[in-house]
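Here the complex is missing one protein chain, while the rest keep their positions.
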Amino acid sequence: MAGVVFDKVNKVYDNGFHAVHDLDLEVQDGEFMVLVGPSGCGKSTALRMVAGLEDISSGRLLIGDKVVNTVPSKDRDIAMVFQSYALYPHMSVRDNIGYGLRLRKTPKDEITRLVDAAAAKLDLTDYLDRRPKQLSGGQRQRVAMGRAIVRRPQVFLMDEPLSNLDAKLRGQMRTEIAALQLELGVTTIYVTHDQVEAMTMGDRIALMKDGLLQQVSEPQEMYENPANIFVAGFIGSPPMNMALARLVRDGDGLVVDFGSQRVAVDPARVAELGELENWVDREVVVGVRHEDMEDAALERLDDGRQVSATVRLVEALGSELQVHFTFDAKAAETEHTRALAAENQDEASASATLLGHEGVRWIASFSPRSKVRVGDRIAVHIDSARMHFFDPQTSAAIRSRVPAGA
Amino acid sequence: MPDRPTTPATPERRKPVLQREGWGITGTNPLALLAKIIGLGLVLAIAVALAGPLLADGRWVLFGVLVASTLLVLAVYVQPYRIPPKYLLPGLAFLLVFQVVPVLLTITTAFTNFGDGHRGPKEDAIVSIESSSVQRTADSIDYVLTVAAKGPTPDGKLVFLLTDPATRQVQIGTADGLTPAPDAQVGTTGKVTELPGYTVLDIGQASARAKDIENLSVPTARGAIRASGVSRAYEGSKTRSYAPQCDCITDKATGQTWTADPKTGYFVSSTGDRLPQGWRVNVGLGNFQRLFADPVLGKHFTGMIIWNFVFALAVVFGTFAVGLLIALALNNPLVRGLKFYRVLIVLPYAMPSFAMLLVWRDMFNQDFGLVNQLLGTDLNWFGDATLAKLAVITIQFWLGYPYMFLVTTGALQSIPSDLTEAAAVDGASRWLAFRTVTLPLLLVSTAPLLIASFSFNFNNYNAIGLTTEGGPFPPDSPTAGGTDLLISYTYRLAFGAGGAQYGFAAAVSLVIFLIVATVSVIGFRRTAVLEEIN
Partner (left out) sequence: MADTTTTPVVLGSAQGSWFARVGWRHLVAIAAVLFSLFPIVFVVSAAFNPLGTLSSTSLVPTRLSTENFSNLLTRTEFRSWFLNSVVIAVVSAFAAVFLSALAAYAFSRYRFKGRRPGLMFLLLVQMFPQFLAIVTIYIMFTTITELYPRIGFNTYWGLILLYMGGALGANTWLMKGFFDTIPKDLDESAKVDGATHTQVFFGVILPLVTPILAVTGLLSFIQTINEFLMANVFLTAQDAKTLAVGLFGLVQGDRANTNFGMFAAGTLLTAIPTVVLFYTLQRYIVGGLTAGAVKG
């Protein structure tokens, strides 16, 4: 087993495209690291550099304590699972799984033993003599996994291995892969664009955008303390709600002024985010998670932490209501919000049709007890103790301390 | 990591450290290493074998090329970094040696008058003039002649083994002169029986090369040695000789002189007479001028180009349309005996085409041909330009349409059925669905093959050369026939009975190449095939 270290790694393609920019990342021995980000962010390129499928333009890449920049793939002792599974159509499942061992001149009976063991672990024993064509999507995925685990490599590399499966299978395989990795304890780098996979599978998440690493941390930490607007918007579903507002002093406390309405910031939060004091009387981007809002009618109190809004759409999910509402405020416009809008183009265009002219559109999770209907004029209570603030120029989070892991 | 990302500065282009991909000579796999050593050893062995004759013959330039290319091969396969050359080299080597180099050399001759009467340099022409003027005189020395070929087979380069009847010394005579051959075994008659490195020809073999023997003239100080029959040779003296001072040839007997004309490559007398032996000179664009400016040729040349296009296009689109029609008809499982039909229809494609062309030629025979028999006509198919054109198109159509049938069948089957279904659901009629959905998709996939077919048929020598041989020939143009394609016309220029005009033929080839390349490039552009090379 061995860790993987990126030390100021760059990838510049021949056409000048700078795919990975000064990547510094240390994957611990035995760790499950998820590389996540929108398509084209350089996560796959980073993974392929570990695999030896792309040359490294500059910087050092270490597997264990060995610099592997010029070591060919076959000598890196790694295994990779591809999005397409890349099963050899002309070989049986048994030969597919055993191919790497055969190339390494493992004795025949040893290959048989190892392949049988791997197949048993993956429930593939009955399919060993079939061709990949005769298998279902989930089975093919398992064969790809089997090919990786049979060699007991130092590092597993997985490039969106679940994206060709339907939603149900994907959920199931997610748990299986995570369990398998835990059992084998092999260092794993897992690339995905799906933040749910990132949140549920990774020991840590490394989030990339445009070739730049944005934040590295444990999933919950990344959710609670996003380093910037992009991370905040990318992690979590539905994404964090944002609006542009002015931070003003009101008596002892701070108040967020959306223009026509104001929301008081919880004093505890002000204390937590020491930097916030510097932003008084300046514009900030305010972020609120959907679960940090509630139908004010259910709370029966007005603590000055609510906005009045118009309900545009109600989605009943059973355990909660997802309420799309609009209220009078300015939309946040930074390079990061634009990138997010491009990322969620479908949702963005859907919201555009719903938008009307009234301010911004947010999504909140209300208790199923709420009785709101489309078109209702309602008050939305905001838990301002969990409010997020960002610099509207740089998109960076306003906070008091640098969170661990970044 | 910076707390917030900084906008990436202009990416500096660093030279990447190349990853080694091959094994190189330091590879880890012992079996692969062994295979590589054996392979490279084989290359070396071949190189050494090739080097032997080169060294023995003193061909230093070729030897240098051999050494350089061997080193290149070794370098390509020993280095572990660049992989593509390892895969490209074998094919490219053959391509370069046997196609590119000859083609380039041919192109360079397009700007010369290379051909019969202008084969070699001026020195050769002089030697040839002088030695062909050799005449037997009273004091001629006679030799016993043994005809031999260089090398182990009787097809090698022809040489004379000349035995001096007085001294029984043997000399080897070639067009370059005489060299002594002390190793020769001489029989009682003076004939050489054996000489290492040469094959002595028997009477039969010698008479097969009578023309070579007659033409070989071995230059000597006094004149030249020529054969008289296959057993005797004489050294005669020359009547014509070259004088460098006047750059002219003078005939001793008549006193006539011919002066060298560097523009035409001939020795010309004051009255305008030319000696037949000329030499090769650069004529610049002269060949091309002749092609377009010559009034008689120019007229036929334009017609020929038009006919050439008509032929290629008619064949391509005719075979495509009919092949597609049959493919459409048979692309339906309701048709019983589908396989049976297919097998029989494509049979012409599997028949040897050269032979079938000759068969068709005979089927169009006026007196005994099957076509006239079947049609109940008595047409002189190859005697009339229009009929002959019709005939060659028919023949090529027969040879080509099964291929198009196969190709369009494949393309039809690869068009997803939901597309035509969608069109049908949309209410399109059968014809409309075909025209708007099937045909465009079909053209996308078959366009490259159509272009290839065009460039093949544009240069389809066999279609003409094995059938009409270009004819019929109009009375005012004995060289350009009614069915002549550029290619068959050019072939006749280069190898025909009227004397080889290689330089002119090369010029025409260049024109052909430009036409085909232009049409193909336009075609590929339009079908966006080139865009796919990424």
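For clarity, chains are labelled A and B in written order, and residue numbers in each chain start from 1.
Everything that follows uses one rule, which is that contacts are C-beta pairs under 8 Å (C-beta built on N, C-alpha and C of every residue); 3 or more make two chains touch, one makes a residue touch a chain.
These figures come from a predicted structure and were not determined experimentally.
Of the chains on view, those touched by the hidden chain across the whole complex are A, B.
The residue touching the chain not shown here, chosen from B:Thr146, B:Thr163, B:Thr220 or B:Thr420, is B:Thr420. Only one of B:Val186, B:Ala312 or B:Leu330 touches the chain withheld from this view, namely B:Leu330.
One of B:Leu42, B:Ile306 or B:Val343 touches the chain omitted from the figure, and that residue is B:Val343.
Listed residues A:Tyr99, A:Phe258, A:Phe327 or A:Phe366: the one in touch with the omitted chain is A:Tyr99. Contact between chain A and the absent chain runs through residues 14, 51-53, 72-74, 76, 78-80, 82-86, 88-90, 99-100, 103-104, 147, 151, 157. Residues 21-23, 27, 29, 32, 50, 53-54, 57, 59, 82-88, 90-92, 94-95, 97-103, 105-106, 109, 150-153, 155-157, 322, 325-326, 329-335, 338-339, 341, 343-356, 358-360, 362-363, 365, 367-370, 373-374, 398, 402, 405-407, 409-414, 417, 420-421, 423-424, 429-430, 433, 444-449, 455, 459, 461-462, 466, 487, 490-491, 494-495, 500, 502, 505-506, 509, 512-513, 516-517, 520, 524, 528-530, 532-533 are the ones on chain B that touch the missing chain.
The rule we apply is simple: only the chains that are shown with their structure count from here on.
One finds 64 Å separating the Cα centroids of chain A and chain B.
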